[in-house]
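Here the complex is missing a single protein chain, while all its other protein chains stay put.
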Amino acid sequence: MIEFRKEFFANERDDDLNEIGKPTRRQDILGHVTGRSPFFDDHQFDGLLHLRCVRSPHHHARIRRVDASQAEKMPGVVRVLTGKDVPANLNTLLSLLDFGIDDEPILSDKKVAYRGEPVAAVIAATEAQARAAVKAVRVDWEVLPHVLDVEEAIKPGAPKVLDIYPNNKFVYHGKYDHQKLRFGDVEAAFASADHIVEGRYQMSPIEQAPIETCGAIAAPEQNGRYVCYTSTQALFFSLGTAAKVLQTPSSKLHFVGGTVGGGFGGKVDSIHEPLAILGAMLTGRPVKYAWDREEEMQVGAPRGAERWYIKDAVNRDGRITARKFIGYFDSGAYTRLSSYAIIKGVGHLPGPYTIPNVYADVYCVYTNRTPATAMRGFGITGVDFAIETHMDKVAETVGLNPIELRILNSYRDGDMKAHRREAKNCALVECCQVVAEKAGVTLSAEAKAATSMTGGGGERARIPNYTATDQNGRVEGFDTGSYARKGGGTSPVSASAPPNPQPARAPQPASPPPSAKTPEQAPPRSGPPPQPPGARPAASRSGAMRFSSLAGFRRR
Amino acid sequence: MAKKPVNFTLNGDARAAFAEDGQNLLEFLRRGVGDMSPKYGCGQGTCGACTVMIDGETQLSCLVLAEAVDGKEVRTASGLPSPALDPLQVAFMENFAAQCGYCTPGMLVSARALLDRNPRPSREEVIEAISGNLCRCTGYETIIQAILAVAEGRVRA
C-alpha cells in the first residue's frame, strides 16, 4: 500500500497536491475495458496481405545466393522482397539523432551477423501461405565462425561482427574504443586503502515480452500517400526511419499509433514500419508485418547483456575512496541503442555515492547475438545491479550493516559528482532510513541523524586537483562523421569514413531526410526568450540540443 | 481450401460465417466476424489475451478450431456490457486495473467466468482464476483488487 511521508523535505514542497494520493482514471480506459482500444492489428482492411521474413538459421554467415523462384510460385504469394528492393538498405537507429554509422541492413544481402536476421520477405494472401513460402526460399549460406561473449569478441583474431567497427568495439567521439570517465586518481587511492574489494557481475539479456507483439499494417491512401498503423513506442522515430529507408518524404507517410500493447523499450526499433510500407508500395495493397511470439523472443531486441568488473578502495570505517569500473555492454550484432546506453550508463557512475576518485572504461561490444535495444532504464539497470551487489560485498568486508554503509557513502546536497556536476535534491539517506525502519534494522545514532541536506558540500564539493588521464584505447584514423562530437558539424554521417564503404546502391541522402530536418527548420516559437549567446557551449551546433545527453552536455 | 460454415452465438446474437481450414477461433472472430476484443499474444496458449467463453467455459481462442464452435455460445469482452457496463468493467476503470489494455479483454472474460460460477471468490480463488492470463504492465494487484471489489459488492454498474 502506498504511504505518503510528508515530513521529508516539507519545506521544499507546497503541500497542495491535487493528483498524488488520489485515484486517477486513465483517459483511454473505457476503450481498454470494452475491448475497443484501437491497437495496430485492430484495423480491418480488405485484401490484407501478410509479410513474413526468411531468417538466418546461423549466428554468422555470408549469403552466397537467395533463390526465391520456388517461393514465388507458391499459392497466395504476391511478391518476395530482398535487399535490392529496399531503397536505402542500411540504417542505424540513432542516425536521425546524428549518432552512429549506418550499420544494419533492412533485408541483409551480403552477410548475417545474428541468428534470425532477415534476408528476404514473403508477401502472401494469408499468414499460413506466407509461412509456407518462407520455407521454400532457398538461401546458400557460407557459415562463418561466430562469437557470443563480449570478452571473447574483443580478443585478437575474434570473428569480425561488423566491418566498420574495428575489434568489435564501437568508437566513441571518433577517438576511443570505449567511453571514459576519469575523476581523481584511483590508483593512488588503491595504494593507500585499508581494503580493496573486487567483484565481477553479469546480467543476461532480458526480453521486454510485451503481450502485444511488434507489428505494423501499411496501406495505400490517396495521392500517393501511405497510411501505417503501428505498435511503435516512438511514432516520429519510426516515421523518420521509414522516410529514410524508403527515400520518401515523410509527408507521404501517414503514421497512426499511440495505442501500444506494452512496450517497455522493445517497440522503438522501427523494424516493421519500413517493410510494411515497402510491401504496400510494391503491391499496391494493404500489408501487415507482425512478429509471432517466437520471433518476438528470438529476434526482438532485448535489454543487452552486461558484464562489469568493479574494484573499490575502502577505509576501515566503510568510506569508499575510489571506485574503478571496467564494463562491457553486449550490443549484439548491430548498434541500435547500445552506444547511447553506455553514455547514459557512464553518466550514472559511480552510483548515488560520493566517491572522490572514480575511473571507468566501458566498451560497447559487438557479438553475434540478437541486437540489444531499449528497456526500462537501460544503461543503468545492469550497472546498478552490479554496484548495489558490490556495496553489500563492501559492507561485509568492513563489517558494517549494508544500509549503514550506504548512508555513510550517499550523495549529500552540494557534493561534487564524478561528472563535475553538483548533487542536488538528494534523498538516498532518507530512503535508506525508511528501509531500515521497515526492515527492522537498528541504525547507529549517526546514521539515524544523517540527512541528505547536511554534511555535503565544502571539501566534498571540490573537483580533484589532479585527475589521472590517459590515451588508452585511442583509435587512429577513424572518422565517424559528426556524431556525438561536441559542437560538431551537421552532416548526418561521413560517407567517406568507414573502412568499408557502404553499398553504392544504398546512397546516402545528400542532406538529412525531411523528417529529421523539420524540427530545425521550424520557426522559433514566440514563447520563451532566446538563450543569450555563449550561454551554452553547443549553441552553435544546429539542432544539437535536441537530445543533449547523447553528446554529453545538458540543457540545464 | 475448403471453407466451413459455422453457425454460432456471439454475445447472444446468432452469427454465421465461413471458417478457413485449420483457422483458429481468434483469427475467425477478429478477421471473419469483426470482434476485435480477443487479442493475439502468443498463438500457443500461454498468454491468455485471446480468452473467450465457450458455453460458459473460458478457453483460449488461439487454440480452438474455429469450426468447433459450430452450434455453441461464444462470449467475448466486447459482449460484457448488457447494455450498461459490467460491474467488472467499472471496477477495472476505478481500480486502475488496466494500463496498456492489451491483456484486459482476456482478463475480464476470465474474471466474468469466475464470478458467474462463484460470485464470492476468495483472493486465492481470484488469483487462480486469472493465472492463465498474463499481464506485463498493470501488475496483477490492481486487477485482483478490482475483481474482489465486485465480489464484495463494492461496485455498482
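Of note:
Note that the chains are named A and B in the order they appear, and that numbering of residues resets to 1 at the start of each chain.
We adopt the following convention: a contact is a pair of C-beta atoms (placed from the backbone, for glycine too) under 8 Å apart; a residue touches a chain by one contact, two chains touch by 3 or more.
Keep this in mind: contacts and distances are computed from a predicted model.
According to its UniProt record, the chain left out of view corresponds to "CO/xanthine dehydrogenase FAD-binding subunit" among "Gas vesicle protein A", "CO/xanthine dehydrogenase FAD-binding subunit", "Lactate utilization protein B" or "Integral membrane protein". In the full assembly, the chain not pictured is in contact with A, B, by the touch criterion defined above.
Residue B:44 is the one among B:7, B:44, B:82 or B:122 that touches the chain not shown.
Within the whole complex, the absent chain has one touching residue among B:37, B:76, B:110 or B:138, and that is B:110.
Among B:37, B:59 or B:78, the one in contact with the hidden chain is B:59. In the full complex, chain B contacts the hidden chain through residues 1-2, 21-22, 24, 43-45, 48, 51, 57-60, 62-65, 67-68, 110, 113, 127-129, 131-133. Against the chain not displayed here, chain A makes contact via residues 128-129, 131-132, 135, 292, 294.
Convention: only the chains that are shown with their structure count from here on.
Centre-to-centre separation of chain A and chain B, using mean CA positions: 35 Å. Those residues of chain B lying in contact with chain A across their complex are 20, 22, 30-31, 34, 36-44, 46-47, 49, 76-78, 80-81, 85, 89, 92-96, 98-105, 108, 134-137. Against chain B, in their complex, chain A makes its touches with residues 23-26, 28-37, 39, 41-42, 44, 126, 128, 209-213, 259-264, 292-293.
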